[in-house]
Structure formats: structure tokens, C-alpha cells
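Of the protein chains in this complex, one is absent; all others appear in place.
Think of it as A, B and C in the order they're written, each chain with its own count starting at 1.
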Amino acid sequence: MTVTAAVVGASGYAGVELFRLLVGHPEVKLVGAYDIRNVGKRVSEVHPNLRGLVDLRIVKPDYAKIGKQADIVFVATPHGIAMKFVPKLLKGGAKVVDLSADYRFENVRVFERYYVKHESPRVKAVYGLPELHRARIKHAKLVASPGCYPTAAILSVAPLIKRRLIDLDHIIIDAKTGTSGAGAAPGEITHHPITGANIRAYAATTHRHAPEIDQELSKLAGRKIKAHFTPHLIPIVRGILSTTHVFLRKPTSVKALLGLYRKFYEGEPFVRVLEELPEVNFVVGSNYCDIGFELDARSDRLVVVAAIDNLIKGASGQAIQNMNLMFGFDEARGLEAPALRP
Amino acid sequence: MTVTAAVVGASGYAGVELFRLLVGHPEVKLVGAYDIRNVGKRVSEVHPNLRGLVDLRIVKPDYAKIGKQADIVFVATPHGIAMKFVPKLLKGGAKVVDLSADYRFENVRVFERYYVKHESPRVKAVYGLPELHRARIKHAKLVASPGCYPTAAILSVAPLIKRRLIDLDHIIIDAKTGTSGAGAAPGEITHHPITGANIRAYAATTHRHAPEIDQELSKLAGRKIKAHFTPHLIPIVRGILSTTHVFLRKPTSVKALLGLYRKFYEGEPFVRVLEELPEVNFVVGSNYCDIGFELDARSDRLVVVAAIDNLIKGASGQAIQNMNLMFGFDEARGLEAPALRP
Amino acid sequence: MTVTAAVVGASGYAGVELFRLLVGHPEVKLVGAYDIRNVGKRVSEVHPNLRGLVDLRIVKPDYAKIGKQADIVFVATPHGIAMKFVPKLLKGGAKVVDLSADYRFENVRVFERYYVKHESPRVKAVYGLPELHRARIKHAKLVASPGCYPTAAILSVAPLIKRRLIDLDHIIIDAKTGTSGAGAAPGEITHHPITGANIRAYAATTHRHAPEIDQELSKLAGRKIKAHFTPHLIPIVRGILSTTHVFLRKPTSVKALLGLYRKFYEGEPFVRVLEELPEVNFVVGSNYCDIGFELDARSDRLVVVAAIDNLIKGASGQAIQNMNLMFGFDEARGLEAPALRP
Partner (left out) sequence: MTVTAAVVGASGYAGVELFRLLVGHPEVKLVGAYDIRNVGKRVSEVHPNLRGLVDLRIVKPDYAKIGKQADIVFVATPHGIAMKFVPKLLKGGAKVVDLSADYRFENVRVFERYYVKHESPRVKAVYGLPELHRARIKHAKLVASPGCYPTAAILSVAPLIKRRLIDLDHIIIDAKTGTSGAGAAPGEITHHPITGANIRAYAATTHRHAPEIDQELSKLAGRKIKAHFTPHLIPIVRGILSTTHVFLRKPTSVKALLGLYRKFYEGEPFVRVLEELPEVNFVVGSNYCDIGFELDARSDRLVVVAAIDNLIKGASGQAIQNMNLMFGFDEARGLEAPALRP
């Protein structure tokens, strides 16, 4: 079976990454590349790594039409845009994976507090973190693929929270991202002379991914959680390292914790539980989320470290993982590439 | 058809890259990982990006046995080592792709001037640059896969030399490599505090890849050529950018030159001739060699720029491309991954 | 007044940085460069940035003699070495600033738990953080200059702890360092192909700087504190960003907190309290420690960020600041250079 796929938002980094991965997916035929920028150019002119591989021309989107022509539409537009046209795509009959924040929140008011007024608040999506919501993703018409930081953060502590092992008031997530997370638009913060030998914390208590983390952790806990999330920008292009500091409610052995994580993620194709702390170059270029931890038994503090490629497991790879589930393909299809190290 | 493959030199960077690529190759079954270091460890313990993917244990090599068990043996040992055991591998019946310099030189004395005394000087290999020697590679038992710099340098000027368009006495190749080219052994030159914000020229007139370039260019020219090769180390992990400055013997148009290059590389699966200058992020993560040029019509100087991933087209990808030819597979099999950009 | 200065440990990064700073210090005359490595070479052969500036030859140390010849001896040897010879230096009459950990701990058993058996446990030093111990430093014969991480971490929270504003059981210090902190000896962890596009946590609950932080914070609090310290290695050469997550005991305004910090650091020549979060390129190349914070009023979490140049305020600059105090010079003498940005 082959599905036809279109990408809306062909110019950005999630876009290029979707093309890069889909071009090698044996069950997918790319049928459309849409954007309001770069109209008329070939995808490979905008993304020269794809020269000779994805030479589709970028077309101005006609959403009604796209929804009819494609079996699956990946939406990789900035936040606040997808909500304007996703209903049209769905109406056309397409399934949709939205990589933006627009449909990630169960409570639309949370979305509106952090982003903008929602224009299609009644359209509901499944939060596309397969490790937590696989069954529902399989039957979804619309999947809201998670943010990059939430993917790493949620997977880091899900087993602990599910099992109520930790103090829920002191979950500190100190995350570090590469610059590709900032997107394709140049700005001072990603200007190489400023960022090339620098590290900065930003949105230290106010990042828009925080409520997304809180939503999912709260569901796992069965009570409202406010995690403490602080992101940093470091001078690498790809990769997120998420360091979560938590406090065990009672002394627990490393062995028991390792068993817990392994059990929780048993059979997961893209979560690897390690006996060492992961580094970003264990995963960059792949769809893996590697997780490891270190226990300070004297204080019952547990440091959980997760590493992902922010553009793959943190965005386009996860979106394709969701698509695989939605169409009944092998969940790992098209996502088998190992990480590049060195 | 499935071939059985073994890698000798499992601990180094060419080794990990061979595993990374071979694990996704549909006609290859990995049957052995050999090294004198890390014996008893799993490949994935040494190379954590391969965890769950290549969990073979590294074994001390018994060459007679390996030559019998594997259809193809990739040799990724330091220079001066392969020559000690490649004859045994061949005797066992295996085909061999050697990624070291040991069999690259037609004149063994050139090898001995730049490296060490040769211990199996009578064993002859085909120089494994498919774009120049495809027919012979197909029937070879032993292929000497080219060096990273020579791959980029030779492909940059082959069409010009073949057609005798340039002054052969003033071919200046100013190349820049990422640090992975230095291999897995730490040293002062690749120590991050020294190299992380630095650029250096090294072996500016004496690099061991120079005679390899000269050998191939001389064959193309039908006369002895001494190109002027100077490498630099820059703070990127992967990638080579090779900038070649040549002087046209008579005025030639950009259009004519573009036509020449396109014709010369017509049908080549891994050479892309661009109308712009390539950058390393057009190719890193892929087996492509991208080539572009800029003409200074006032002085008839042509600046030809080529970009490759030094570990793929410059090493392990090219080795697999050679294997594909040697076994009659589609030449691009297992090497389809596009480059990562960003 | 001119003092004569010698450096023991001339080959390492603290050593070169001492020379780089001392050569411009108007009251200092460099009289000796000592090491057991590189004996006979000029300082500028080992550190080519100093060519023409510090051409002293490196001499094998004779400690009794050094202690007589120099007014001040900077000891920049690896941990566990200084303790063997500092008594001899002092006996000779020199004042000593030790940049290693050997004399940083008031309780020698703490040192011995994290390092090695102490060989001169009765020799006592002043902990050389001028912002906390200025008065005692002025009269010290031996100053133990703080570690790089402790400098940033302690200055980040000293005002809060002194004033008892925070929950002392949940002080999480998530720090990030450039690679120069690892020293001049190459190793796999600082090998550019591995670290050049990577980030890793290390010694996540066991770093040797943790007890040093605890010692100083405990003194400020008047009770025993165990902070939660986790360091990371990022691909920059210089700089530490230390992100400390703390919880206020009661709601406090940003304005009040800013007032507190400004008051606490009033008149300090090298602490700048900012109204924004500092970045490492605000300080790299200078002796400043920049501090800023962000308050999450909903949870009373305060994120305090401090930035230093690990080799200057985190090592050699601070050592010279200590020397200035010990000899009655202007505390900032020789340390006036602003940071380089970009």
C-alpha cells in the first residue's frame, strides 16, 4: 500500500526534514509541497541537500484541494497558522499530522494564554506521543505532534510519575537545545557571531513548551503538575539534551529504577534506556530518544537525562512515526537510520 | 542475494560508519566485527549510536577464517596494517575493500616514500573511485578505496584534465577538512580547547594524499602531474570542502564548462554538478560529491569547489559503493540517505 | 612597588592564562616558569600566543629556591600535587596562591573523600573568593583559589542564603562548561569529533566541586547544606553558565530581589548584577561574574544564572585578584580587560 503525502510549510526546517525522511519511506509517495514562501521554486532549490531527490515545485496551498489529493498532510507551519486551514484539510478526507502547537492542548484556553486566539477550537486532535498515546493515534484523523522539548521531558519522567515515585512539586527540567530549534528565519539570537561560542538561558520560566509538558505529566499523575522548565540555547545545530532533576519519595535502588524504565518502555521502537547518561551524538540523525539517569542516594535526587534529535524525534521523525501508526505501517518504517557519531 | 560482510577495524571512525551504513543495506548480512582493541565488547558499546542496531561482539581477527566466512571484508585499519593480512583474506576467497592507503599506489615505491616498507607489494588492487574506474572495480577481488581528500580533489578537476583545458603546472588544491578525518585517537591537534575555535594548515606541502592525487591526475592527463595540495583543519566534525584553483589554457565560457562537467558525470549516481558553489552541509550525511565552480574570465582562473562527507563518500560510503559494484548490486544500494541540512 | 612572581605548572591552561594576565600587570615582574613537563622550552614555545611576550624558559622546580626568590608563587598543578610542596614555598617566605583543590577544604576529610590522602593537612589556607572572604585574603600567606564551578555557583546564591530567603533542601545547580575546563591533556571526552557537536552531562551527582560549593554555602547559611550540582560539557572553549533553580520561602518581588543582590555586591569590582540573564559572551575574556535571574511568581521558583570565564574569574584571573589583595594593590589591577563579544 502506498499513501500519498503532502507537506504544508515546505520552506522551514520541519519541512525539509519531512521531505528528507519521506523520500526514503517505501510506502509514501510525495505528491505536494506547499508554502506561501518560495512559490515556484523546487524544494531542492530551497534545500540543496535534496537536489536530485526532491525536485517537486513549491505551490501556493489550496487547502480544499490538498485535503482531497493527499492521504496524509503534514502541517509544518508556524504556530497559529494551522488552525486556520486544518479543518479544510480534514474535510477533504485527508488525515493530518500537525507539527505546530495549534492542536496540542486539550484546554484551548491554555493554548490561547501562550499563543493566540484559536480559530478552530472545536477541532480535536490526539497528542502524538506514541509512547503514551499509541492506541488513540492509530485511529486519529488529526494528530498534534509534540514539541521538541516536551518529547524529551515527558519521556524522561513518565515512568516515575506514573508510578508516583517522585515529589511532584520539585521537578526541574533544565534543557539545552541546538539552534535549529529556532527555525529557518535568521535573527540576532541565532546570528553565528553571537551564538557560535555562547550559551544562554531564555524564557527561563515562561517557555511555551512548559504548559505542554504540564498537560501530559498531569494526566500521568492524575493531578495537576507544574514542572519547572528552563531551556538553554547552545552552539550545536541539532539535538536536545534534557536534564531533569527529581526527588524520590523514598529510597529506591538504581536497579529498581532501571527495571522500572525498561518495563515502561519495553517494546518501544524508539526509546532506548541506557545504563549510562546519553549524549546528543548518540541520537542526532535518528528518531531515537535515549534515556539514562544517575542517582544521588544521599539525597534521593535522581538526575534523568534524555537526548533526542530535535528535528527528528522532536519534530518530523515523530510526525512520520505518527503517520505510520495512523496507516497501520510498521511504526519504524522510514525511520531506521542510525545516528551519526562522530 | 545476500552477501556476508565483515569489518576489520571495528573501533575506528571508518569502522563505525561502515556498520552504520551496512546495517541498512538490504543485501548485506553483517557477520563479523574485528579489531585488536575493544575485543569482547559489543560494537554498540564502543559506538553508542548503534545501540540496539549493531550488537555484534568485537573479536580478535583470525584472517584465514574471516576470508572464508565472509563474502566481502572491509578493512578499516590504520595505514601499514592491511598489507600484512589482506593476502590471507583473499586466499580465503573473500573479496576485499581496503579503506587504508596500502594498495592505492600503482608504484609501490611511492607508497614506501610516504608510508612504510610494503609487506605485500605484489598484491594489486583497483583504485576504487567508481567515477573513473567503474569497469575494473566490477571485476576486482581487491579494491583500494581512495583517501578522502583525493576523492574530492580528483573529481573536481578530472573533466578539465581529461579534456586538456588547463595549465597542468598550476593546479592548486586548497582543502579544508572536519576533525573526524583525524580518526578516533585523541591528540593535541584535535583537542577541543585548541581546535574548537581554530583553523590551521598542516602538512602544507607534504601531505600523504598528494601522491595519490598526482597518480590519478597523471593517468587522466597522460603525463606526469604534480598538483599543489594544502590541507587545513577546521572546527567541524564532518565534511571536506576542496577548493581547486586552476588556469584555463584558453578562454572558455561558463556554459561550456558546465556542459563539460555535466557530460563527464552524466549518469553518475553520486556526483551532482551544481550551478552554484557547494557547501559541506549540502552533502554531510550522504554519499554525494557536489561540484560547482566560478570563473574569473579576466584571468581565466577557474575556482572549482567540491564538497563531500569525508566519512561517507570520502571513506565508508565509497567503500560500499565499490562493494555494490563488485557484487553487481545497484550501485547506490544502502547509500540513498540524503544529507542533513540544517 | 613591584612584586616578583613565579608560576609552578607552566604548561597547563591555568598556567598560560596566568602568564597572559601577569605580563600586563604593572606591579608584577615574572621571574620564573616551572614545570616538570616541557623543561627547557620557552613558555612561548608551549603557548604560541605568548610568543615575544613571555619567552622565559621553563625550569624544573626547586621549591625551596622558588620560595625564596619570588614574592608570590602561583601554583597551577593538578590536584594532589601542590600539597607536596606548598609548605616549602611558604617556608622560603613567598606568599602562595594555589589554584588546585588541595587547600580549599576546611575539613581535610572532605578533601580526602573526593581526592587523595592529604600530605600537608595542617597547612591552612583562606578560601580565595574575594566577594566572601576579602578581609582574610588580605592577610593570608596561602590562598586556595576556588574551582571554576564553585565560583559561579556560590556567587549565584550567596545573597539568598545569607538572607535565608530560600528552601535550602532544593538548590539545584545545573552548570555548563566549555572544554578548556578539562585542561590541556587530550582525551576522548574532549576529542573534537566527539565533543564538537555534542553536549553531555557528567559526574551528574558526584562532581568534586560539589563539596566545595556545599562548604561555602553551609558557612553562609549557618547550617549544613547539600546543594544538587550537575555539570555539563558543551562545545565552546571558554566559559561557564551556571543555572541555579531555587524556591523562595515566601513570595518576593523581582524588585526586592534585585535590590538584595545589588546591595550584597555593592562595590564589587568583578560582579555585575544584571536585569537580564547573562550569557557567556558577556564575560569571556574578562574577570567578571555576571549574574541575573528570572522569577516564576506562580511557583516562587527563582532561576539564577551566572556567567564567568572559567579560566579567568574561574581560575587565573581570580588568583591574580587574590594576589592583588594580598599585596595591597588595587584589586582590579591587571584584570581590566573587557570581555570579547562577538
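Please note the rule applied: contacts are C-beta pairs under 8 Å (C-beta built on N, C-alpha and C of every residue); 3 or more make two chains touch, one makes a residue touch a chain.
Please read all numbers here as calculations on a predicted model, not as lab measurements.
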item	value
Interface partners of the hidden chain - shown chains only, full complex considered	A, B, C
Selected residue (touches chain absent from view) among B:284, B:308 or B:326	B:284
Hidden partner chain, touching residue among A:77, A:180 or A:243	A:180
Residue among B:23, B:59 or B:197 that touches the chain left out of view	B:197
Residues belonging to subunit A that touch the chain removed from view	13, 178-180, 182, 184, 186-188, 190-193, 195-197, 235-237
Touch residues of subunit C, complete complex, unshown partner	13, 16, 20, 23-24, 47-53, 179-180, 184, 197, 237-238, 272, 274, 276, 278-279, 281-283, 285-286, 290, 311, 336-342
Chain not shown, touching residues in subunit B	170, 172, 174, 176, 193-194, 197-202, 204-206, 226, 228, 230, 232, 234-239, 241, 243, 245, 247, 277, 279-281, 284, 294-296, 298-299, 301, 303, 305, 341-342
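Simple rule for what comes next: only the chains that are shown with their structure count from here on.
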item	value
Centroid comparison with subunit C (C-alpha atoms), farthest chain	B
Rotation, 0 to 180 degrees and nearest 5, that superposes subunit B on copy subunit C via CA atoms	180
Rounded Å distance between subunit A and subunit B, as computed from the means of their C-alpha atoms	35
CA centroid of subunit B to CA centroid of subunit C, Å	46
Whole-Å gap separating subunit A and subunit C, where each centre is the average of the chain's CA atoms	39
Shared-contact residues (touching 2 or more other chains) in subunit C	193, 196-197, 235-237
